[in-house]
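Of the protein chains in this complex, all but one are displayed in their positions.
Let's turn to chain A:
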């Protein structure tokens, strides 16, 4: 396990994170006693935590700990058996999955889920779907309202492309891009909806050492400049420990610890969960 802190990343983030902490009041997301049962299996057992505005929360745990289940609850693919999830004080559990983007929860996918046969620019434009309005009739007839909305989408997409340095591939199909680039496109696509909370599902998967370093920088950049709160579900310890403000550790569906990355690295239960054995 790479517990080591990749050089430079931590120091780069601290300054900006401190600014945000100063005015961080209300938590962006509140997870309250979330329990998920699949038949007889208890996938999540009364998990609670908050994420404060502008923070990056790392969610870690061994395989089968319930990270993905929790992630899917937050993106409304699963509904908890009990408990509540509130975004800025409002429960999200009564809305369907496709309303999450509009409510302010954006996400990326494990192993990338791009729209392969669209260009990078069109991927980002689809990302702006929830932040814009039109219907099939206004689009077919190119009514002024649709044209206005299209211009706004174009401008937002161009800004994101410039911001995340996707300019040189902007008009290429995503299908032919290297994996690392596709992740960047997914990030731009998620940010196009102007989310308040960004969910990242194992973004380091499939990347080499240098690419993980670059990804860490990218996550910090998005948080610092994009005015967004981040939940990072990740296996890669180096990445989690270097970019997270706080870390929540799950094991067998329960939260076993929460604290700063430094605290978690010394926490006996966390260490035993990762090294096997322990009290379970």
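By definition in this document, a contact is a pair of C-beta atoms (placed from the backbone, for glycine too) under 8 Å apart; a residue touches a chain by one contact, two chains touch by 3 or more; residues count from 1.
In this section, contacts and distances are computed from a predicted model.
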Matching the hidden chain's UniProt record against "histidine kinase", "Amino acid/amide ABC transporter membrane protein 2 (HAAT family)", "sn-glycerol-3-phosphate transport system permease protein UgpA" or "Glutamine amidotransferase family protein" returns "Amino acid/amide ABC transporter membrane protein 2 (HAAT family)"
Out of A:86, A:129 or A:254, the sole contact with the unshown chain comes from A:129
Residues on chain A facing the left-out chain by the touch rule are 75, 77, 97-102, 106-107, 109, 113-119, 121-122, 125-127, 129-132, 134-136, 139-142, 146, 149-150, 153, 168-169, 171-173, 175-178, 180-181, 183-184, 189, 193, 207, 211, 214-215
